[in-house]
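As you look at this complex, bear in mind that one protein chain is not there, while each of the others sits in place.
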Amino acid sequence: MKAAIVGATGYAGQELCGLLATHPVLEPTFPMRGRADSPAADGVGALDTARFAEVDVVFLCTPHGAAAPLARAALDSGAKVVDLSADFRLKDPAAYEAAYGGPHPAPDLLDAAVYGLSEHARGQVAGAQLIANPGCYPTAVLLGLLPALEGQLVEHGTPIIADCKSGVSGAGVAPSLTTHYGNVAENFAAYKVGEHRHAPEIHQGAGTEQVVFVPHLLPCFRGILATLYLTPIAGVNAGHVREVLEARYRDEPFVTVRSDRMPNLHDVDLTNQCHLGVADAYGQIVVVSVIDNLVKGAAGQALQNANLALGLEEGLGLA
Amino acid sequence: MKAAIVGATGYAGQELCGLLATHPVLEPTFPMRGRADSPAADGVGALDTARFAEVDVVFLCTPHGAAAPLARAALDSGAKVVDLSADFRLKDPAAYEAAYGGPHPAPDLLDAAVYGLSEHARGQVAGAQLIANPGCYPTAVLLGLLPALEGQLVEHGTPIIADCKSGVSGAGVAPSLTTHYGNVAENFAAYKVGEHRHAPEIHQGAGTEQVVFVPHLLPCFRGILATLYLTPIAGVNAGHVREVLEARYRDEPFVTVRSDRMPNLHDVDLTNQCHLGVADAYGQIVVVSVIDNLVKGAAGQALQNANLALGLEEGLGLA
Amino acid sequence: MKAAIVGATGYAGQELCGLLATHPVLEPTFPMRGRADSPAADGVGALDTARFAEVDVVFLCTPHGAAAPLARAALDSGAKVVDLSADFRLKDPAAYEAAYGGPHPAPDLLDAAVYGLSEHARGQVAGAQLIANPGCYPTAVLLGLLPALEGQLVEHGTPIIADCKSGVSGAGVAPSLTTHYGNVAENFAAYKVGEHRHAPEIHQGAGTEQVVFVPHLLPCFRGILATLYLTPIAGVNAGHVREVLEARYRDEPFVTVRSDRMPNLHDVDLTNQCHLGVADAYGQIVVVSVIDNLVKGAAGQALQNANLALGLEEGLGLA
Partner (left out) sequence: MKAAIVGATGYAGQELCGLLATHPVLEPTFPMRGRADSPAADGVGALDTARFAEVDVVFLCTPHGAAAPLARAALDSGAKVVDLSADFRLKDPAAYEAAYGGPHPAPDLLDAAVYGLSEHARGQVAGAQLIANPGCYPTAVLLGLLPALEGQLVEHGTPIIADCKSGVSGAGVAPSLTTHYGNVAENFAAYKVGEHRHAPEIHQGAGTEQVVFVPHLLPCFRGILATLYLTPIAGVNAGHVREVLEARYRDEPFVTVRSDRMPNLHDVDLTNQCHLGVADAYGQIVVVSVIDNLVKGAAGQALQNANLALGLEEGLGLA
């Protein structure tokens, strides 16, 4: 089987090229730039949608807005699409417009798009033509949160704090004041408090606007750690939440509920894993969720979804 | 005036030596090791409590437990004491025993000890013989939290999340697995969730056990950033909390309420400053508080307290 | 085929465990601690030389001195040995004693030991029972230097500067002042100038004491970059040295002579590759050589050597 990667010069695109290089079944065709007019780069060719006809799956690693028309072209060519941009994540075009500042570029495709949080959408992903790959923060938050919500362990109407910290690769490969070494190293900051675009995605995925999502920029390259604070219903403590998480993820190859200690970024570095930890703290239940933002939070989950959609073994090419 | 520094080989002690080197009034006598039997180090002499009689103030930068008998000796010599250890922070000896694992080493001195969160205890510090210098995390949390609590802007009985992140200097100068570069760099973790010794200190300082304190280890050397989540009473938003913070700290030289953006660690690096930021986020009010953990969180606030107690200008020797 | 790893808790041992986990032929048996009395660690069992009889190859990742008796035990059990310690690198026991401060622990085995700089000892390694895996610095220096020396492009008797820089993982997993984050981050230093133990190994490998080796500690975890300065014979410039390097390494899967730019640590991160660059500079020829110190400089080259010695394809399990 063959794959095309569009936007192969960004961090997610590079990571995906690396993963596909050792995939036993899915063969990458030539990696493409994200826009017809973007500068050439070593080994990355011009965007050529005609080549979508040659492949089984197209991975879109472009900025939001640019992905939707490419998705349409790929679907028309008969390829499946895994879109790593935000274009098909929000089901409500009004929510997209509010968050991304313009009308949705392809509202007619939204119904068909499947939100690909793999462990929570396996069946839908398997039959999908168009998969919206989740954002990095929503992946970390939702994997840690959904079982407790589904198990109705969280007190109705209480705030759920999602204090999230990401390595700087989440800000992309483009040089900027944000990504300058002098700004990142030995520094730390909260940013876009109350206005980050991943908030509506988390709210949609959690099925509630209770989640208070605040992102921070870590002085490191890779990884996301989300610290979640849940107000439990009466009689519930961390042990109960742990049981629910363990039961939910027992057979999942890419999610581990740690019992030894809280997880850290190194535990999941360069892997498609999500590690979870749980503890009681002064009446709240604290769930810590870590992923590699470029793998489980982007390229890895995209490949996991492609494997599912193409009928391959879900973990092929993933560690 | 003269000062003695005990425990001058640790990070707080080193920082204090650096600050005193340029202090216009307070002259450091020779820096001492923290224990009579600890190894010698460059320029740091043996512990010699007899020399306490020569000085106006003794700074104790020893581990908890070791400080209390030294404080007694210094007080008996007629010196004022600023204790950077935890020995006199908790007013309740039972709370000390629960947190620090042994009976309090000098319960008779607890009543006289003043908890030196300078901006909130200026009058008491000015007249004190024995000052308990606050912990690094409690300093960051309480400076951001107290005005909102005192202004009764926080809904009674709701959890107050204090998600805190510290540079590795907080773990001390001693080599350990925790402080190994290979464990710190490009990593991040929550630790001691629900069981950190600064939690009872924060509860005491805030006057409520509502505060849910969770510490994390940042891949950097200096600095603490605390992200506080408050449930406001009806009708209150971030603007109101900002006004209260600005009113409370308008004349404080070492606390700044930023209006341009959220503060980051670089803003306060190597200074005795605390910078605060406020924003609304999905029904919660987010207060971000940053300090340099070794300065405002340790040596700087200790010097600020010593200045106050000795009747000097509060900011002498501090930036 | 089966492998034993002794000293699996150190960085080289951990790296080797990681590589063997995906090796298609060579199966790791249980990883062992380096000494019978060393503390237990997660998933790492007691040292049990009786189990050497079960395996085809034993990897020794112990400190020098500890490896030699284990090598003898393994050889007696019929296993091949790849020793990552320094015990069999120096052919002259007097040189060992001078560098390592004690008599050689097994001088009778020295003759049989093959110095396993794979690309320069392939034939010998293929037939060896006991392979001395080269040190990390010597690997980087010798891969860049040997072709120019063999091609007689270096002026006889002139100094060859080998200014080398290593990430802190070269200092080992044990906590120490050297490896404390506060000492490593945002710092840089030369160390052991004129007295590092890898100097005699480089001299032996280069066949000359002309090489002036000076190591430095980088503020990063992995990687070695060696900057070599050669005085060329009359008429020779960087272009000639480049041609010789390219000719020598054209068919080598793990050595690349870059023509686009000087190599950096990221080029070889987590791989068994050595990248080389060449340029003229004010009469000297500068050769830059980079490796991942834990892979090509330790575990990776050890596996490359084991593959050769066991008659397997040389690159199995290596990237």
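Per-chain residue numbering starts at 1, and chain names A, B and C are given in the order in which the chains are listed.
Rule of thumb we're sticking to: a contact is a pair of C-beta atoms (placed from the backbone, for glycine too) under 8 Å apart; a residue touches a chain by one contact, two chains touch by 3 or more.
Since this is a predicted model, take the numbers as computed values, not measurements.
In the complete complex, the residue from A:L19, A:L47 or A:V184 that touches the missing chain is A:V184. Residue in contact with the omitted chain (choice from C:A174, C:A190 or C:A247): C:A190.
Residue in contact with the omitted chain (choice from C:K165, C:R197, C:R248 or C:K296): C:K165.
Screening C:A67, C:L146, C:L218 or C:C274 for touch with the missing chain picks out C:L218. Residue-level contact of chain B with the missing chain is found at 185-186, 270. Residue-level contact of chain C with the missing chain is found at 159, 161, 163, 165, 167, 183, 185-191, 193-194, 199, 209-214, 216, 218-223, 225, 227, 229, 231, 262-266, 269, 277, 279-284, 286, 288. For chain A, the list of residues touching the undisplayed chain reads 11, 168-169, 173, 175-177, 179-186, 220-221.
Note that only the chains that are shown with their structure count from here on.
Chain centres here are Cα averages; for chain B and chain C they lie 47 Å apart. Residue positions of chain C touching 2 or more other chains, listed in rising order: 185-186.
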